[in-house]
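Reviewing the structure listed below.
Apart from one protein chain that is not included, each protein chain of the complex appears where it belongs.
After this line comes chain A, so read on.
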């Protein structure tokens, strides 16, 4: 018969109960006071700049959307422009990550490298847009394009960049966004005056 049961002695119980708190005190003292490292978002597109140069020569028009705080509360800053009527412009698009203004990254290259997974779409009533570049599969990308304006008017010029669109869906290769699917990386609407 075992008779060596501890009779409950207060001292012993208290000792046992104290163990957890000693341990806790130990953990607490271990925590360090180092500050975490800052994360500057990578591969974020903050800025899209579209340069429109008349094929026949003349002033280059720049349209821009710039959203330095990304998902932050500030809306993008839009730079609109004025185009000449019945003129063909060569368009080119540059994408930048300006999250860290001391270390601006060019995202255009990323899109060029993965051009089969990206496509720009242009929607406007001010003229016609035609793609001037192709990916490896012969589908349009839209980093280069031509924009032929119509008669004098003013209205919207909307540029959308889709990631992983269904490029072989109906109408997509001719620039119709309806069946494109994919995810929207950029959408910007510029107020453009044609005169």
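Note that in this section a contact is a pair of C-beta atoms (placed from the backbone, for glycine too) under 8 Å apart; a residue touches a chain by one contact, two chains touch by 3 or more; residues count from 1.
Here, contacts and distances are computed from a predicted model.
According to UniProt, the chain absent from the figure is "Iron complex outermembrane recepter protein", selected among "Molybdopterin synthase catalytic subunit", "Sulfate ABC transporter", "Acyl-CoA/acyl-ACP dehydrogenase" or "Iron complex outermembrane recepter protein". Seen from chain A, the chain kept out of the figure touches residues 1-2, 5-8, 13, 16-17, 19-21, 23-24, 27-28, 31, 35-43, 45-48, 65-76, 99-101, 110-111, 113-114, 117, 121, 123, 156, 158, 160, 162-164, 166, 177, 181-189.
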